[in-house]
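Following: one structure in structure tokens, then a few remarks.
With one protein chain withheld, the remaining protein chains of the complex are depicted in position.
Letters A and B mark the chains as written, and numbering starts fresh at 1 in each.
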Amino acid sequence: MAERTKIIIENLSKKFGSVEAISSLSATFDACAFTVILGPSGCGKSTLLHVIAGLETASAGKIFFEDREVQNLPARERGCAMVFQDYALYPHMNVEDNIGYALKLAKVPKTERRERIGRVAEVTGLQSVLERRPSQLSGGQRQRVAIARAIVREPRVLLFDEPFSNLDAQLRHDMRRELAELHQRIGATSVFVTHDQIEAMTMADKILVISNGRIEQFGTPDEVYHAPESTFVAGFIGSPPMNLINGTGDGGAFKLRDGTVLSECGWNGHVVLGIRPESVRVDRQGAVALKVRYCEKLGSHSIISAELADGQPMRLTTPLGSSAEPSSEIRVNFPAKQLHWFDSESGKVIPRRSNGIES
Amino acid sequence: MKDSGMIENARSVDRAATIVLVAGMSFILIPLAIAAVTATQPYETFIEAGGLSFALGGHFLDNMEKILSETKLLRQLGNSLAVATIVAVMKVGFCFLAAYALVFFEGKFRRALFAVMIATVMLPLDLRVITTYQIVANVAMPLNWILDATGANWAIEKVAGFRPYFRLSLLDTYFGTAAPIAANCTAVFIFRQFFLTLPKDLPRAAIMDGAGPIRFMIDIVLPLSKTPIVATLLFFFVGAWTNYLWPLVAASTPDQQTAVVGLARIADSDIDEIPQVPLLMAGALFVSFIPVALIAVMQRQIVRGLNLSSR
Partner (left out) sequence: MLALILMFFYIPVFLAFFWSFFLERPFGGGSEFVGLQNFRRVLSDQEFWRAMWRTLLFMVLAPGTAIGVSLVLALAADRGIRLSHPARNIIIWPKAIAGASIGLVFVFIFNPHLGLFAPLNDLFPGLWNPRIDGTDAYLMLLVAQVWNGIPFNFIILLSGLQSIPDSLAKAAAMDGAGPWRRIIDIQIPLLTPQLFLTFVLEFVGSVVEAFGLIDTMTEGGPGGATTLLVYKIYVDGFKAYDLSGAATQTALLMTAVAIMVALQFRLEKRVKYER
């Protein structure tokens, strides 16, 4: 079991020339937790990981591993290990040497090295391929070597830079499960960067959603999904993501541009209504009329793409078997408890007056 | 190798290609074949036949024996070997390090360094042979300028009563012949191109594993660069071996000349009589054998290692 290390980031900034990749970011990653940094490409998530690892230097701010200030330490003194997107295995070394390279540099005696490599190989299921070169391995095996190489040093902090993005869907699914189990066993503080929300939702203890180098939300998968703090998070998470409808609060009702009333509303002025596709209830007597554009049948459920009265698009999911013809009209209800309200200017959530989240 | 038969049946094209290749190989091989055949003829038969003839003469070994005993070509072959090796090792060693620094390190002087190196590719040694000769004839010349320009000489003259003038000639040395040929950075581009094809996370992975820049170079980059290193070594070895103008002026005594220069000097010596053509042809084969064998045997490695397609 690795040393318990929590990661504290204080007002961290990183500039490339005049471009600010990370701007004054603060967060605490709990010891032994599995934290996922989630965001679209170019949002600064990989940069953040590299700064934590020591591969990039911070422009400003501090990073602590437990109570040790590390932002000025070179990478090798921080005690991190990293798994890379393209694996970055050494092509001229066999699997055993790849895994053992860091130990060799750390001058670990040969017998101990062999023992530790053997142990890690067993955990990652690589015993039978230790003699092979990376070019002779399958994608999944290469991925395992990359992970084995990282964990063999028993690092305090394990960093993952979109490690599964080169794998096919089935393999990705398997690796997610394997990595989650592995994390349970070794318990190092783990930080995992991805743009894939399914990876984030299934593996994370906590998710840090960032965009344009700023934190959008930092919370558990449940919080991020059920209580998004901004339209960005609401629109990024979920497949299909939350519907975000522009309208006006007027006299207790939420109205579209053409005056159609969708639901009750406690605010006046421009406001954004958010509702998850699965929260929309199809109901013959429903208050809201939708014009169906398209229906995707996925077996377990169907996704209907439709239009509101003023032309704004929205999507809803319906249970197995139910579907709708294009151009037909369906009627739906927006259950009041499932509604999220966002400020139309800032995109931030407008806090509920009622007590907390219902589900 | 491409299998063009997959696309369609293109007999006419393949036939034309065959003819072209036969013609091309003939053009390359006929001069060599003539040289080889003539090298087997004794001088007497050569004269009787009235010059070029395609009859094998069986005197190849005799002619070779004459080359070894009557000329200095054997010693000069050794000179070629030494000069070409020094050139290849210096060039490849430096260019490897320079390209490594250029690709894996950020630095203020990176662009300037790159520009400094590009220029050396544009102006070949043979173009600046006059002034390079002057420098090699006295490598202390720049020192004299500095002493003159800074007034140090003037001061020394006042104190010691004489004006110092330093003189150090590298003419007629292996290093003096090799160094100007090696002062060229073509291989920087080849290595740079190769390094850029390595996965971008590889240096990061090495850092995470605790490897510093030197370790990364020795443990990771060097073994991965085996192919381009071997290719450039061979390429520059052959290039230095076949160099003519510079070695001609840099070494004045037959004992220090390279084999190619030595051979040309033999040809020079007898202008009025009918030249010892069979002997010359044997000599030409003798001085060309080593580089041709290297190229022929290592053709694949050279072409692959230079990676000329992606420049």
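To be clear about the criterion, a contact is a pair of C-beta atoms (placed from the backbone, for glycine too) under 8 Å apart; a residue touches a chain by one contact, two chains touch by 3 or more.
Computed from a predicted structure; not experimentally measured.
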Where the missing chain makes contact, among the chains that are shown: B
Options B:64, B:202 or B:280, residue touching the unrepresented chain: B:280
Omitted-chain contact residue, chosen from B:185, B:211, B:233 or B:251: B:185
Contact residue for the chain not shown (choose from B:128, B:200 or B:226): B:128
Contact set of chain B toward the excluded chain (per top definition): 1-4, 6-8, 10, 13-14, 16-18, 20-22, 24-25, 27-29, 31-32, 34-35, 38, 50-52, 90, 93-94, 97-98, 116-117, 119-120, 122-124, 126-136, 139, 142, 179-180, 182-185, 238, 241-245, 248-249, 260-261, 263-264, 267, 274-275, 277, 280-281, 283-284, 287-288, 291-292, 294-296, 299, 303, 306-311
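The rule is short, and it goes like this: only the chains that are shown with their structure count from here on.
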Centre distance in Å when chain A and chain B are each reduced to the mean of their C-alpha atoms: 56
Partner chain A, residues of chain B touching it in the complex: 199-202, 204-205, 207-212, 215, 219-220, 223-224
Residues of chain A touching chain B in the complex: 50, 53-55, 75-76, 80-82, 84-92, 101-102, 105-106, 149-150, 161
